[in-house]
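Note that this complex is displayed minus one protein chain, with the remaining chains in position.
Moving on, here comes chain A:
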Amino acid sequence: MTDFAFPFFFNYPPYFTLQPVKETRQRQIDLWSDLILRYCRHNKEYTLSSDPADDSPLFYNKRIERRLNREARIIFLSELCQRGNAQWLDKSQQQCLILWKKLGEWADVLYSFIRQFGLQDSVMTLDELSSGDDVKGTELEGVPNALLLEVIRLLEAQGKAQMFSGDGDVGVKFS
């Protein structure tokens, strides 16, 4: 994988401090949310943490010694949530699912995989859907359970899947 090319503002210190002036802050939010999405898509990252102790190279620029604090992370990630490009995994906004493919797109990917392999009517576990032999080399490979669950819930709402759990494991049946 090629190295991710960070944009100019990533090396300019004030962009790591939430700007006090409204217009400047809006610009900052736009730049950051675009960057977060591009970075995660490039590196196939699915979740980000708002915990400032988490030193993701995305939120901490070692070279200029600047990092985003929790408030800034939450504001930028929330902007992505509003655009449908992210979703908080908990009410306390600790972990955030980054949807560089929107949920609807993931649902299409999953459902066409199921049809392609004729897996309708068979019960699948989440593990099989993200790391089974059939998904190797497809876009589904490595998708975390948290994302899979959201996608399956969406398909369920469309009447294309049914989820049931037993023994602490989740099974899905597609139709």
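Convention: a residue touches a chain if its C-beta (ideal position, glycine included) is under 8 Å from a C-beta of that chain, and two chains touch if they have at least 3 such contacts; residues count from 1.
We take it that contacts and distances are computed from a predicted model.
> Among "Vacuolar protein sorting-associated protein", "RNA polymerase Rpc34", "E2 ubiquitin-conjugating enzyme" or "Conserved oligomeric Golgi complex subunit 6", find the name that the UniProt record gives to the complex chain excluded from display.
Hidden chain identified via UniProt as "Vacuolar protein sorting-associated protein".
> So one chain is hidden, and I want to know which residue out of A:Pro14, A:Pro57 or A:Gly142 touches that hidden chain in the complete assembly.
Reading the full complex, the residue touching the unseen chain is A:Pro14.
> Can you work out which residue in A:Arg27, A:Arg41 or A:Lys173 touches the chain that's missing from view?
Considering all chains, including the one not shown, the answer is A:Arg27.
> Since one chain has been left out of the picture, which residues of chain A touch it in the full complex?
8-9, 11-17, 19-21, 23-24, 27, 65-67
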